[in-house]
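Only one protein chain is missing from this complex, and each of the others stays in its spot.
Note that the chains are named A, B and C in the order they appear, and that numbering of residues resets to 1 at the start of each chain.
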Amino acid sequence: MLPGSHRADGVGDLTRAMVRVEVAWARVLGSDIEAEVRDWTPELDPVEVEAAGNPVLPLVSALRSRVSATVHTGLTSQDVLDTALVLLARDAVARVRADLTRIARALGRLADEHRGSVMAGRTLTQHAVPITFGLKAARWLDSVLDAVTDVDRLRYPVQCGGAAGTLSRAALSADPLEAAAAFARELDLVWPGLPWHTQRAPITRIGDALVRVCDALGVFAADVLTLGRPEIAEVREGAEPGRGGSSTMPHKQNPVLAVLVNSASLRAPGLGAQLHLCAARAVDERPDGAWHAEWPALLGLLELGVVAASQAAELAEGLRVFPDVMARRAEAAAGDLLAERGGEGDLAGYLGAADAFVDRVLERWRGGQDGD
Amino acid sequence: MLPGSHRADGVGDLTRAMVRVEVAWARVLGSDIEAEVRDWTPELDPVEVEAAGNPVLPLVSALRSRVSATVHTGLTSQDVLDTALVLLARDAVARVRADLTRIARALGRLADEHRGSVMAGRTLTQHAVPITFGLKAARWLDSVLDAVTDVDRLRYPVQCGGAAGTLSRAALSADPLEAAAAFARELDLVWPGLPWHTQRAPITRIGDALVRVCDALGVFAADVLTLGRPEIAEVREGAEPGRGGSSTMPHKQNPVLAVLVNSASLRAPGLGAQLHLCAARAVDERPDGAWHAEWPALLGLLELGVVAASQAAELAEGLRVFPDVMARRAEAAAGDLLAERGGEGDLAGYLGAADAFVDRVLERWRGGQDGD
Amino acid sequence: MLPGSHRADGVGDLTRAMVRVEVAWARVLGSDIEAEVRDWTPELDPVEVEAAGNPVLPLVSALRSRVSATVHTGLTSQDVLDTALVLLARDAVARVRADLTRIARALGRLADEHRGSVMAGRTLTQHAVPITFGLKAARWLDSVLDAVTDVDRLRYPVQCGGAAGTLSRAALSADPLEAAAAFARELDLVWPGLPWHTQRAPITRIGDALVRVCDALGVFAADVLTLGRPEIAEVREGAEPGRGGSSTMPHKQNPVLAVLVNSASLRAPGLGAQLHLCAARAVDERPDGAWHAEWPALLGLLELGVVAASQAAELAEGLRVFPDVMARRAEAAAGDLLAERGGEGDLAGYLGAADAFVDRVLERWRGGQDGD
Partner (left out) sequence: MLPGSHRADGVGDLTRAMVRVEVAWARVLGSDIEAEVRDWTPELDPVEVEAAGNPVLPLVSALRSRVSATVHTGLTSQDVLDTALVLLARDAVARVRADLTRIARALGRLADEHRGSVMAGRTLTQHAVPITFGLKAARWLDSVLDAVTDVDRLRYPVQCGGAAGTLSRAALSADPLEAAAAFARELDLVWPGLPWHTQRAPITRIGDALVRVCDALGVFAADVLTLGRPEIAEVREGAEPGRGGSSTMPHKQNPVLAVLVNSASLRAPGLGAQLHLCAARAVDERPDGAWHAEWPALLGLLELGVVAASQAAELAEGLRVFPDVMARRAEAAAGDLLAERGGEGDLAGYLGAADAFVDRVLERWRGGQDGD
């Protein structure tokens, strides 16, 4: 219903992720139930979900009705749910990462192409000194690369602790620690050496990285919106048949993607803060509400990030740039733009290190690509 | 999937609410299409929703395929969506209000019954001076009544402004202002005399009232959680077969409702802040992202409030209180609890105005009931 | 150090406010110490403040060294601090209210003067249909009047409960409830009939009202910033010698006031949310951290509101409007602005109810003035 949510298809499929987790643990316990649950997404009774306080107990019941092998034994609900959330996060971040690569490529191209496109620099909404559109694109790119750095640094740990984080019940396997490590291997996750039921840095790190992605994309979108105002008209969101129309005004070509990405950047910080608040309230051996408040914030942020990155990629790839409009405006405003240096000289001669900065960012980008 | 979401059934049915809005406007335009769209909830193509930037355009297309009468003409997307959100808010708040009444009744009963149940007062986690459980329940109740006051003060305005808030296109009707007023009457909403596309106080007031509901319920739930710790054991969440069980520990009786209400109170402030942030960015004649960021926050808050109030009502009605445990503990701690007065006298003689305060709150509550 | 903080002079003087509170309570206890503490603002030892967890204990010690009358007896720290915060809030809100009146007057004048100043309506950053600048100013005004409504509805309660909210120690006076009421009268505050140590609606209501003030002012400022971009140039912040200059660019005339008001509107929602979060964690008879986290948020919001309202008043009063620029742009864009109606007619003939809306808001404003 919310514009763009189809881009996040499957991102929040918690039930399916929990099934994957139980399959992995079953294998640790010695059974292979994968074939029995392939494509199986049980409907969980919401009344039972609430009664249990989380969807794991109903899932395990459904699973035990379906398969005869021993399942779940030794885990606690939080082990399953946290690990499922981590799987969803890893998948979502991978999608975000792929779109950041697309965005970076498109912005890199713009930065290079427009390193000579002089335009007015604007500070506090007013004309300052000349810059180039290439530099602006390079700055957008540099922020995206900062976000990539943060995203690539993320680690995805398995959760495995049993009732109160001692693995007391994992006695089914001779070596509980080895069971936890095997669990991680099954899911290609990291076993951090101990459970993290009440140490939520893995979650807040994912959250912060996604918020930072949205910060970077938000600036890009907001700049596009400003530069695309009809009075400025230095860029325009690419047109797509049927997109951006108005229900009443035939001439309208609304910058829908930019608006939606901009919108996402207004929402992300609050969701990230929610994760931190929950992390700070992760008391006892499992908290009395803070854990539950974490799920919707994390799932919301995963969806937000996936949608925004996908929209921003399309926005970046389709962006139309009008260097002639930029040039004409800068020329008309040259008196102001050169006032700092006494109004003398020409615009192109007052670009300082703009070109060097473009090079620097492009180098960083290309370096990162090699490093992929 | 999130525990308790079934309690908010229908709360976020935006499509259906938009249909109701279009039906009302059609009537203003002179057609009655209600029978043609009864129980009709069209599937909207998410790609079209994104292309339009909101679900209204696809809805109108679907509607025009279904009915032959003139529909939507003179409205803008925001008129439809905002009015639909207001309808959903009014319905949700009514549900919250009904549950607040249940909660107030249950807490009023507890306050009255336990005005003589002496217990340890606790400040900064430590024993302070004696109070009564009746006073504690009265304070919970007083906060609920504060929330009721705020909720009852809410007004629900129709949105009606056309493309840029001038009603320029409402020329179909001879008197655009009268059309707007009629639109409001059809939906039993208020016509505030002008559109509020970029004046979002109606939304932030709804949001703030719901956050205040969650604040009040959160304190209640958090107190129940503390008093229900096994070491304190002065109250306990009512048992329900199958509720609060653990996936591994047979003895466990988790205070599920209190945990979930507590959890809601950790989420509500952030959602309310989101609405304010959007209100503060409501620029131009329709903003470039802030409006879109408002919908999920408002819908989220409506659901949160409905679920939390319903859970809190069940919690209040089923709460088990153990005055003997309270009494024994207070007696054992009498040395500390009476230290302020030099350790002399008895607990019951050091309750100050506790009873008068209980009366005061009960009076307020009964007064409010008459006023209903 | 932060720009504009001098406008909030005295707003956060908690020590002095606490002295006022103790003076009032002393009078309830039968002593008049006002003359002895006039203009006295003791330096409190920060180590002692932390040791006590709040500044009240050190203040009382200092007070007892200075005056011989009995002071403070029967109160708890929270009674003093909460009441002092309420006094500061009342004073700050009064300053905000006065500036809102100035803003309303200035905007009312603009709305009236420019009801015929046709300009382009803008939605999602793009040209929509024509509006008038008078309508835009009327909408800003209407939001300010909404904020005024909320501000005028605020009530300022005294806090009076003793150690755990039972007034157990107020036995010094024959009638503790009458003592509390007298305390309120001394300070011209409301005695709500019971303490509100853990019922924080009085605080969140103040907070929400101030956030709503900042929301309204933020939209005004942000619109001014957009319309004041050199490419649009339809309004400009009034010039003041020495204001808005750049450290390097002589031509620069930065819209400093609008930037700062805009900035405030980005900060207010988070501070308001902080107050709600604290309200939702107000557990036991005094909470273990939530109360302490409330003070800086409330004080911060008081300062923010006072500064922003003062800056916005100056901005509104000095705003320069260029109807000819608006007219030229609208004419040039007439093809788009009239597209909804098929491109025919003239701009002035397609303003719908704009003028009626201006009347409506001006009427509301004038009505409110009478009602003052």
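Quick note on the criterion: contacts are C-beta pairs under 8 Å (C-beta built on N, C-alpha and C of every residue); 3 or more make two chains touch, one makes a residue touch a chain.
The model shown is predicted, which means the values in this text are computed figures rather than measured ones.
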Options A:69, A:219 or A:233, residue touching the unrepresented chain: A:219
Selected from A:125, A:254 or A:311 as touching the chain missing from the view: A:125
Sole contact to the chain not displayed, among A:12, A:58, A:108 or A:269: A:269
Touch residues of chain B, complete complex, unshown partner: 122-129, 225-226, 228-232, 246, 248-256, 259, 277, 329, 333, 335-336, 339-340
In chain C, positions touching the absent partner: 1-7, 14-15, 44, 46-57, 60, 72, 75-77, 162-163, 169, 221-222, 225, 240, 242-249, 254-256, 258-267, 270-271, 273-274, 277-278, 281, 288-293, 295-297, 300
Chain A, residues in touch with the chain not shown (by the definition above): 53, 121-125, 128-131, 135, 138-139, 142-143, 146-147, 150, 162-171, 176-177, 193-196, 198-201, 204-205, 208, 211-212, 214-216, 218-219, 222-223, 226, 265-266, 268-270, 272-274, 276-277, 279-288, 340-341, 350-354, 356-357, 360-361, 364
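Assume only the chains that are shown with their structure count from here on.
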Shared chain contacts [chain A and chain B, defined touch]: C
Chain whose average C-alpha position is farthest from chain B's own: A
Geometric centre distance via CA averages, chain B-chain A, whole Å: 30
CA centroid of chain B to CA centroid of chain C, Å: 25
For chain C, residues contacting two or more additional chains: 122-125, 128-129, 226, 277, 340
